[in-house]
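A single protein chain has been removed from this complex, and every other one stays in its place.
So that you can tell them apart, the chains are marked A, B and C in the order they are listed, and the count of residues begins at 1 in each.
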Amino acid sequence: MSEITPELVAEHGLTPQEYEKVLDILGRAPNLVELGIFSVMWSEHCSYKSSKKWLKTLPTEGPQVIQGPGENAGVIALGEGLAAIFKIESHNHPSFIEPYQGAATGVGGILRDVFTMGARPVMNLNALRFGSPDHPKTRHLVSGVVAGIGGYGNCVGIPTVGGEVNFHPAYNGNILVNAMTVGLAPADRIFYSAAAGPGNPVVYVGSKTGRDGIHGATMASAEFDANSEEKRPTVQVGDPFTEKLLIEACLELMETDAIVAIQDMGAAGLTSSSFEMASKGGVGVELDLDRVPMREEGMTPYELMLSESQERMLMVLKPGREDRARRIFEKWDLDFAIIGRLTESGRMVLRWHGETVGDLPIDPLALASPEYDRPWEPTPAAEAVAVTSQGDPLEALRTLIGSPDLASRRWIWEQYDHLIGGDTIRRPGADAAVVRLADGKRALAATTDCTPRYCYADPVEGGRQAVAESWRNLTAVGARPLAVTNNLNFGNPERPRVMGQLVGCVQGMGEACRAFDYPVVSGNVSLYNETEGQAILPTPVIGGVGLIDDIAHLPAAGLEQAGLALVLIGETEGHLGQSLYLRDIEGREEGSPPPVNLEAEKRNGDFLREQIKQGALAACHDLSDGGLIVALAEMALAGGCGATLRVPDIARDKMTQWLFGEDQARYLVATQDAETLLASARAAGVPAAHIGESGGDALTLEAIGRISLEDLRATHEGWLPDYMSAGVA
Amino acid sequence: MKARVHVTLKNGVLDPQGKAIQHALGALGFSGVDDVRQGKYIELDLAESDPDKARAAVEEMCRKLLANTVIENYSVEVED
Amino acid sequence: MKARVHVTLKNGVLDPQGKAIQHALGALGFSGVDDVRQGKYIELDLAESDPDKARAAVEEMCRKLLANTVIENYSVEVED
């Protein structure tokens, strides 16, 4: 057994203080296996040591919540005996190293978090951030990430129905790949991870364990030879076929009454899954590591405990159910091995050919992980910006609609099977994805949202805005927003400015979630997203899920017929700070983001949902990046019908602000009956204005000019495919 | 001049395809197949006629495009 | 004993992957690449120790599974 030197401790990412705590807990020095276990259990990824204090401030409860944060995924009730199970997770670093496999295994990981709780996954979404399109790596990363997400999801057979993509130089050295899965399960048959019942068998199923993704000490330790790099791929390769079998086998087993507890082996593999299950259930575990199915010869206990091989699950079965379970996994040609038992000891005892190679107390390790109150600094308030230029608005629109952040994502989602299952009733490209439930009447809606440039300028406002935008996107398809999952992507939390961004964003998110009764039920934190001192923009991605009670009322995403009145819902001040207009037309990334008025959001959204329910709206779209004129152009392109817009007199002198301002809490709707809609709005205290009509094959700004849909479509659809084919990916 | 490139997965990297082939061969009744690894085989026709230069060029192609050196090895042969 | 199988596309079968590689090599500035064909390379570890028997078995594997003879040729080498 190698000696534990300070270097070895440091290589395992433990600070000297943390190592002192290890010595305290054990009352002796750990051996290498044990050190490896502490190292991964106390890693930022597994312990949330920098973020825990702040995550606790988020609202997590509500009558709809069956399970909030703390399990593999969050669970909410949909009524009629059905539950939705969902979570989002990042795979940022692996995707930068190897975009195809990194993104693919990210999808695999989040799928497991959801089906491990008993759900059949029904929708995948992904939130992606890439560097500047000019950066030499960007094309390759876009190509690989998109192919990887599609490659995995398509093969497993879960429709990928939504997501978002931004480009910004702050992600040049550190892209973000966040994947979200939503699944469905009977509300009375949810599976949890708390182990129970000393004596019960601990069962390993899925793929064999290889030397994938083992971090920590390498060369310094005598156990590793010079070839260890070659032996230890840092990149895991996904096997979606095995994942598909694993889903089917697990769901088949879940139909029987055999499982006490189940948990996927995600980050830190066997270590975190076994410790978490034991700790949650207050039991001990004995594992015979030599029984773990192994892919390669000569694997060590250290490697087995730390491997991050994909497509594996750990379960505790009821006594006597082993054979039945084994038959199911054999039917699906998957490995099945009883690798241990639960005990009453509260300890994790690891054996290797009969010899004890590790013996650790479970709770101190799992629960007493470090928790830091890291120093933080608020982001200084930004100055208000003045916009004086009044350039040609239609030219600006043409530029924006074909710009990297607003151009059509068709090139991406056509690589995703977004139709499989036959229940996709709103295809990608609109506000929220909509997938019909088996009852044929209701549907789930989901979306991912974040505007990182807002978060950077004002973390609190940005945090609020991300939640508000997701809530709006669900509202725009007539869904009742039910709950969110979130992925907090930030730089190095040891830098007070970055920590301040996290604190601010979480504060803003919490306020908005509270205001909307839109609790956080799951999430993920990804820190240290920086290279060479350049941190990413703070990117707290919100994954929102809502329920449509009757799909008969689903409004169209676009203008599909002439003669409809266009009504703008919500108040327009013309806020251009941090707008895409300011950035992409005037080249200024400046100012404060548009303020989010949570009351106005709620009032306008509730009003809009009611109108949809009454069948008053033919089409509906929320306003966000690029403001009113961009939203209108998107609706015209989506439905294939043009429109005429009247700039109100009061807006004439501030036309740029009126057209491109990114004020929140707004929707653009099309209706047959503007008068009734306006009257209802007045009654509800909701600002609303009749601003134009649908019709024609162009977008016309009355008394200003027109731009043909064909022209708009060419720029909008052209940018991404042209960009991707202009160089080697 | 012809060049031949073999691109194979590094040791220790999971090879789902190889694993599936091995399994399928077993199901077809071929016994005694202990391991299967699948790689790529790429043939190039080059205008270059100097073998050393051709090899150098193809090795650069491997690094830049043909192999994903994070998970794959490559080997190059040129015809003499 | 080790066997190596090369599966290549027949002449006359258009090879989209090869074409894409050729195009990408051009875009990367490699000139003089006249043609690229991509095939598969499969390595098998066999329990069999008689080379003739091993070869015969692997050829049958190719016919039955490893190659699609509508579009592909195969060749087998066994280690001696």
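Heads up, the rule we're going with is that a residue touches a chain if its C-beta (ideal position, glycine included) is under 8 Å from a C-beta of that chain, and two chains touch if they have at least 3 such contacts.
Quick note on the criterion: contacts and distances are computed from a predicted model.
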Leaving aside the chains on screen, match the unshown one to its UniProt name from "Heme exporter protein D", "Oxidoreductase", "Phosphoribosylformylglycinamidine synthase subunit PurQ" or "Alpha-ketoacid dehydrogenase subunit beta".
"Phosphoribosylformylglycinamidine synthase subunit PurQ"
If the full complex is used, which shown chains touch the chain that is missing here?
A, B, C
Have a look at A:E80, A:E296, A:E371 or A:E414 and name the one touching the chain we're not showing.
A:E414
Given that one chain is not shown, which residue among A:V349, A:I551, A:A684 or A:I704 touches it?
A:I551
Contact set of chain B toward the excluded chain (per top definition)
16-17, 20-21, 24, 27-28, 38
Just checking the interface: what residues of chain C touch the absent partner chain?
12-14, 16-17, 20, 40, 64-66, 68, 70-71
Hidden partner interface residues of chain A, rising order
147, 150-151, 154-157, 239-242, 244-245, 332-333, 413-422, 424-425, 427, 436, 551
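What we mean here is this: only the chains that are shown with their structure count from here on.
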Name the shape of the chain contact graph, picking from line, ring, star, complete and other.
complete
From the C-alpha centre of chain A to that of chain C, how far is it in Å?
41
Length of the line joining the C-alpha centres of chain A and chain B, rounded to whole Å
36
Suppose each chain is reduced to the average of its Cα coordinates; what separation in Å results between chain B and chain C?
9
Touching two or more other chains, which residues of chain A qualify?
728
Tell me, which residues of chain C touch at least two other chains?
24, 28
For the complex, give me every residue of chain C touching chain B.
6-8, 18, 21, 24-25, 28, 30-48, 57, 60-61, 64-66
Using the touch definition from the top, list the residues of chain C that touch chain A in their complex.
24, 27-28
So in the complex, which bits of chain A are touching chain C?
727-729
